[in-house]
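Below is one structure; the comments refer to it alone.
One protein chain omitted, others in place.
Going by the order they are written in, the chains are A and B; count residues from 1 in each one.
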Amino acid sequence: MSAPVSRSTFARNTLVAMTAIGAAGAVAVYMNEGPARFWANWLVWTLMLLTLGLGNLFLVALERLVGAHWSVPMRRVPERIAALIPLAIVLLLIGYLSLPVLFPWTRPEAAHNPILVAKAPWLNTTFFAIRLVACAVLWLLFYFFYVRGSLRQDASKDPAFTVKARRLAPPFMVTFFFTLTIVAFDWISSLEPEWYSDMFGVYLFAGTFLSGIAAMAIGVLALLRQGRLRDVGSQHYYNLGTLGLAFTVFYAYIGFAQYMLIWYADLPEEIVWFKHRLEGGWQSVALLLPIFHFAIPFFLLLGGSPKKRPWVLRIAALSILFGHFVDIYWLIIPTISPTPLLGWPELVMACLFVGLGFLQIRRAMNRGADMPIGDPLLVKGLEWQL
Amino acid sequence: MKPATAPVPDVATSMPEGLKPFVLLEGAVTPASLDDQVLKFPAQRPPRAWYVAIAFTLSLLAIGLVSIGYTLYYGIGMWGNNRPVAWGFGIINFVFWVGIGHAGTLISAILFLFRARWRNAIARFSEAMTIFAVMCAAIFPVLHTGRPWFGYWLFPYPNERALWVNFRSPLVWDVFAVSTYFSVSLMFWYLGLVPDFASLRDRTEEGWRKRIYTVLSLGWRGATSHWLHYDKAYLLLAGLATGLVISVHSVVSFDFAVSLVPGWHMTIFPPYFVAGAIFAGFAMVVMALVVVRKTMNLSNLITDDHLDVMNRLILAMSCIMGYAYFMEGGTAWYSANPYIQHTFKNYVTGFYGWAGITTITCNIIIPQLFWFRRVRRSIPAMIFIAVAVTLGMWMERFVIIIISLHQDYLPSSWHNYIPTKIDFGVLVGSFGLFFTLVLLFARVMPVIATSEMKASLPGAQAHHGGTTL
Partner (left out) sequence: MTSAPFAVLGLYSKAEKIIDAATKIRQRKLGHLEAYTPYPVHGLDHAIGLGPSKLGKLVMVMGLLGTGLALLFEGWTSAVDYPVITGGKPLFSWQAFVPVMFEVTVLFATFTAGLAMLFLFNKLPFFGHPVLHSKAIKDITRDKLALSIEQSGAALDIEAARNALLENGAETVEVVELPAWPRLTLVSLLRSMAAIVAACVVAGVGIYSIQKLLPVVLPMVHMHDQPKLNAFRSSTFFADGRGMQPAVAGTVARGHLPPAFSKPEEAGQILANPVALTKQVADRGHKVFNDHCAVCHGTVGDGVALLSRAYGAKPGNFMTAEMQKQPDGYIYGVLMLGKNAMPSYAADLDESDRWAVVHYIRILQRSQNAKDEDLK
């Protein structure tokens, strides 16, 4: 370890302190500001951590699916960030308690609303719980398979795992898409249950994949700065910049398409969702999205060659992650407040979850070698040239 | 835990069966042998099979021209369009052909950006197919206006009517999108051909042929200072064409999705249409390539592994289409909107229910056979599946357009749509046009981009340029 011991302990202590303050503050939020604000922030951060974890697991499986070589030397980074998944699952299961607070279809008045009655076969607490548990189980199974399997391969050097990993990639993709769609519909879209948009699963996927790439890029660059990942060069993470550019454009395309189609037809049951998010001060928050989730990363990754200047990739990735957080915040908080909420409750809840998230990643960072040294494709990956 | 530093000493170096790289070239291929193998075709007479084939496609084209003649002379009344199904075969065929074109751009542009080497042997042919498909597509919106000789009214120019086009209408967005797509694809294709025309120029003896190649090659001499800018232009064009592929078929989907017709106003339409386009286009590319590599003896350049990879992409697209169909049906139920639910029931039951069943079978169920490696590498199987996909994707546009329109909000307006012989005639003619152009292209121009392929042959570069596959 090239980093001095005192620095890492300092970091760890800061994170623990942050988490403790956050936890205490969270209780205060619940008591003073009410359960709605507490649970809404809980949901926002849980989904942030979940999408970051799932996005990185997706990157791991995607590499297997297409047989890419360039990403193999860096693959340990997303495998470690995927450790957010078990943490997020726990938080999500606790989040089940928020159902009566945040979700109108759980309340007794829903029985008088004919639209919610019609949706009741899907939107009822039992089926919701079954879906939640099923998703959690599937995610954990794939997480342990891919990540633990890769760590075990470090020692065993058995190429059979790589073959198995490739074979399981398509079922993972199918599972991933359906479970992520369920998250989008269950946890975000059903906050306003009369609204519907069949693109919504794709929308969440775009943000998830993009922030997965961003987190991976930051992880790779951070390790390189520390002197680890010595043989990984700019030709390896150049493709992260290209993928980042492509999916920045993809996210903007999906987001714009969904908005423009609903704006154009102006149907009452659809436009109301956007009304809540573009009025009363929310339009300023919405404006942050095209700036941080599109324009800044787009122009940075288009022009500045990340090969020569890794700081370009780093800033673009940070902008994307900030934009992703704003996105989830903008999707959820308008259901409890007609104006944007930004105060000490948001700050302490952020402390809690950021602390938890970073602590979890730190634990994972010490598992296994920094590169998947058991993978038979590693050599080809290291030799890879543009 | 010790971090790994260079060089990694104890890495597994054996490559198991499931991870062997693709075989993209069979036998010893050098730049010279490549030229001889591919560039000999424009210089020699084609085999008899080519004449038979083009006679057949020309007869299909003739049927089309007669049908178009009827349409121009007697008007759109010769088609089956009527109230409430005001858009019939005309728009189905337009969306179908524009979709076919997208696979070509995906192969030549998107796969170029991903540095997928397997695209080199098939890129030129696919780009040509894109241009021909867009040409076939363009016939339909022009004809369906009723007075196609005023087709130029679609473009915004200062005119004596003091009118501008309605920029708020997706039909105008279509005009811009398709014309941009056509001109960009044409330029991309032509620029790729310039070095090959130079090769042809230098292989041909003096004569009118050499003069044509000289002009078409623009005096290209392979100067490194030229390649520098050429490569940059090619990269930029690939990136821009990628954006075009996504946007063009999204704009086509906006024609439907911005409306209020039940079953059309679904937000997933843009990526759903793009995936469907790539899906149908790949099937057409596979069909054409299977024939080309056999008849032109190019199986050592377009290998079984090329076909295997393309079939995997067809499978992936089929799964994406499955997701889209599931989301559409699921959201139709979730919406609790009786009009949408009625339309979706009509997709699989009722007068046109057979069309929906055909669509699902051909698009989702049959391509699942491609999970099996044997099926992916069997020529008869892949032809069968490619034909099924082509049929299924045409049916899908039929389902979306006809079924949604024939029974929407007002029961007193419900009426079935029956296509006429002229409708079928124009459709058949469009296939005739497409395949005639493909045959002419194969006769006259290099079907493989020799200069691109030469750059990736083993030994062509100073150090091994690694890529995926």
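As a working rule, a contact is a pair of C-beta atoms (placed from the backbone, for glycine too) under 8 Å apart; a residue touches a chain by one contact, two chains touch by 3 or more.
Please read these numbers as outputs of a predicted model, since none were measured by experiment.
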Option touching the unshown chain, where A:Val66, A:Leu302 or A:Ile315 are the choices
A:Leu302
Tell me which residue among B:Leu24, B:Val85, B:Leu193 or B:Leu244 touches the hidden chain in the full complex.
B:Leu244
Option touching the unshown chain, where B:Pro46, B:Pro156 or B:Gly353 are the choices
B:Pro156
Hidden partner interface residues of subunit B, rising order
30-32, 35, 72-75, 147, 149-150, 152, 156, 162-170, 172-173, 176-177, 180, 183-184, 187-188, 191, 195, 198-199, 201-203, 214-215, 218-233, 236-237, 240-241, 243-244, 247, 250-251, 254, 451-452, 454-455, 459-463, 465
List every residue of subunit A that touches the chain not included in the displayed model.
256, 259-260, 263-264, 266, 302-303
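The criterion applied here is as follows: only the chains that are shown with their structure count from here on.
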Please compute the C-alpha centroid of subunit A, do the same for subunit B, then give the distance between them in whole Å.
34
In the complex, go through subunit B and note every residue touching subunit A.
1-8, 10-19, 113, 115, 242-243, 246-247, 250, 254, 257-260, 265-271, 319, 323, 327-328, 330-331, 333-337, 463-466, 468-469
Quick one: in the complex, what on subunit A touches subunit B?
1, 66-70, 114-115, 118-119, 122, 157-160, 162-163, 166-167, 170, 173-174, 177-178, 181, 185, 196-202, 228-231, 242, 246, 249-250, 253-254, 257-258, 260-262, 264-265, 267, 269, 366-371, 373-380, 382-386
